[in-house]
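With one protein chain removed, the remaining protein chains of the complex are shown where they sit.
As written, the chains take the letters A and B, and residue 1 is the first residue of each chain.
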Amino acid sequence: MSSAAAHAEHDHAHDHAHHAHHDEGFIKKYLWSTDHKMIAMQYLFTGMAMALIGGFTVYAFRMQLAFPGMSVPGYGRVTATDYNALVTTHGSVMIFWVAMPVLIAALGNYLIPLMIGCDDMVFPRLNRLSYQLFLLSSIVLIASFYVPGGAFGGAWTSYPPLSAKAEYSLTGLGSSLWLFAVALEFAAFLLGGINFITTVMNSRAPGMKMFDVPIVVWMIIIASILFMASVGPLIAGAVMLLFDQQLGTGFFDPAKGGDPVLWQHLFWFFGHPEVYVVLLPAMGIVAEIITVFSRKKLFAYKTVLYTAIGTGVLSFFVWAHHQFIAGIDPRMANVFSVTTLLISIPVAEMVFVYIGTLYGGSIRLTTPMLWALAFIAEFLLGGVTGIFLGASGADIYFHDTYFVIAHFHYTFFPIAFIGSFAAITYWFPKMFGKMMNETWGKVHFWGTIIPFNAIFIPLFLLGARGDHRRIYDYRHFPDLMKSGMQDLRVFATLALLVLLAFQVVFLVNLFYSIFRGEKASANPWNANTLEWQAPSPPPHGNFPQGLPNVYRGPYEYSHPDRQDDYWPQTEPDAAKS
Amino acid sequence: MIRPIATTREMTGMPTGRLAVWWLIASEIVIFGGVLGSYLMHRIGHKEWAAASAHTNTWAGAFNTLVLLTSSLSAVLAHNAALRKDGKRAAKLLWFTILGGGIFLVVKSIEWTGEIKAGYTITANNFWSFYYTAAGLHGLHVIAGMIVMMFVAADAAKGKELQRVENAGLYWHFVDLVWIFLFPLLYIAK
Partner (left out) sequence: MIDQYVESASTFSGDIDNVIWIILLITGFWFILAEVVFFGLIFKFLAKPGVKAKYVSGEKPHEKRWVTLPHYATLAFDVAIIVLAIKVWHDVKINLPEADSTVRVISQQWAWTFVHPGPDNKLDTPDDISTVDELHVEKDKTYHFELTSRDVLHSFSVPVFRLKQDAIPGRIIKGWFKATQTGQYDIQCTEICGIGHGIMPARIIIETPAQHRIWNQSNAPKVADVTPTTPPTQLGGMP
């Protein structure tokens, strides 16, 4: 870039800083902002609030499972109808209104402009609109709890004919509101994705080539592309399901020539890539943290990138492993079993690369590092238990049992919660200009990880012993009330109560530190990536000293030619400075 | 709101607005792909749909195809005018494109009114369910395109944001292309 252009950008940055000094009203600053950092906070806090709903629903239904028929404190009696609505809400909220907004929207919005060295997203007003659509989707979902008939209870997978006809679901209005909420959420993320992808493609700092981009940014972009490529057929399906619900069409009604299994294909064609949509950003977060806190270059950056892309592409060819016994042609099951087991290879490779990054490191077990390491340890178990389900012959037994639930919680909980806690504790100083309390951070960590395992290991055992899903009272099944089984259910529930209690520690630490935490410097972790060159927190426009240029990749830690064990991307080479 | 520096950078060599429209089109291709894919799977399994689709008005469909193609032509001419910095001409040609969209919608309304009166409603059978859903979704995109072009034309007439003429045109070509697929699938394949 010519020096004249560089000067023009520099001056423009001064203009930005100048504007930031003007007082912004409360509304403009907090509710109507187009600044990517504020929009990120909106997504983050909305996502955390929705996590409270996700947590409350699981509290209620697990209490019912542990103490069936008894009134649950803070909820009341959980009827069969309540139970189905609670599990549906839990699943839908955790995936669409917690994992996606926190990992993709909040972190993507916050980090991308900072990490690629520019002053905002390319379309700030579209960004604001995306959040508003998302907020509307949350409101529509919550509204569905209060309409006649109550919340939709057909599971987050919403299979017709149950979800298509009010006479079957008994929640005519709730079903359509749920569907509408999901559709709005999809629209918000589609728009957000276009913003992210365009920004990373076009607005990188001068000197930042493709392989100089931090892995977390790559992962969010690949995830956005995956989302965009996979959600289309489901949007089509959602329109068809809505018409079945409200207009009486028969897209999924066999009596009218429709096919319920079509919905399943449309849903899972999206549903499977979706899990990688949330996994990749979480893995990106882990990459950033383990490099910083082991002071080591990321092992095989290109391998990480290519396996992430490979996983994304392969993820489009595995979807029917959710439908092995659904009535598809059994020969198709063979094809999908093969592709499903093969996808374990790139994912395993990424995990091996992360483990390889630790080799020869100088590891500091800070709170973010503990979370990042825990992600790897726990996700490994989620990954290997997936093999039991991808192998079609074994899946005949495990399908729709608690084994499946335990498997996907060993993947989703690391993704949504361990990943989020890792990200929040790591980037908190940048976001709020304060440090979180390390001791309480570690208390929260152990108080989360230990109970987490105590909840889900019993669920593997219960699933193997026959507990099937979405059942509100196992007392109707003599074979499932054999010795020890109810004890396992109670144990898992008590572990959940401990887990939930320890989240209070996090919330207190978070809010206390925002207001009273120790002041943070620009780069408290001695990290290389560009966001640590901006002040903590960055002002409007991000880089008051001028938008940075980039001279090297993001992971030059412990370079043999340097005294310091880190080398910021924006520091010119000695010869040129 | 001041345009961020981010919006002006062009690491790919393509202006940001155009890059974004291509990604938008990509996401829409998957949506319409899903609708049409589902339709095709059903159609293959239901030979009796040929009888239902015989009642679509092929002449109306053909006329509408011509209308959309012509309007895409005027969109291209609008882009050429914008390249020559002739905002007023670009705006005029955009309005011609919008008119094409309007004619398309009017013809479709007349078509649908007739079909509904004859009892071919969205719930008549699954062929008609797909017909109205697919064409309806397309129609919504026509309306969206028309609204966007109105805003772009208003700016272009004042010589402002001329690069958006091309972007709006790109979107309109996509909408046209979807119709090129819909027309044979819904009207001709009997």
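Please note the rule applied: contacts are C-beta pairs under 8 Å (C-beta built on N, C-alpha and C of every residue); 3 or more make two chains touch, one makes a residue touch a chain.
Quantities reported herein were computed from a predicted structural model and do not represent experimental measurements.
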Omitted chain - touching chains that are shown: A
Residue among A:T57, A:T89 or A:S169 that touches the chain left out of view: A:S169
Residue of A:L31, A:A49, A:I139 or A:I396 touching the missing chain in the full complex: A:I396
Hidden partner chain, touching residue among A:V72, A:A464, A:V498 or A:A522: A:A464
Missing-partner contacts on chain A, residue numbers: 80-81, 83-84, 153-155, 159-162, 168-170, 254-255, 260-261, 294-303, 324-327, 330-331, 333-334, 337-338, 341-342, 344-345, 348-349, 351-353, 355-365, 373, 376-377, 380-381, 384-385, 387-388, 391-394, 396-397, 399-401, 464-466, 468-473, 476-480, 482, 557-560, 565
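Methods note: only the chains that are shown with their structure count from here on.
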Residues of chain A touching chain B in the complex: 9, 12-13, 15-16, 19, 34, 113, 118-125, 190, 193-195, 197-199, 201-204, 228-237, 239-240, 243, 247-251, 256-259, 262, 266, 547
Touch list for chain B against partner chain A, complex: 1-2, 4-7, 9-12, 14, 16, 19-20, 23-24, 26-35, 37-38, 41-42, 45-46, 122-123, 125-126, 129-130, 133, 137
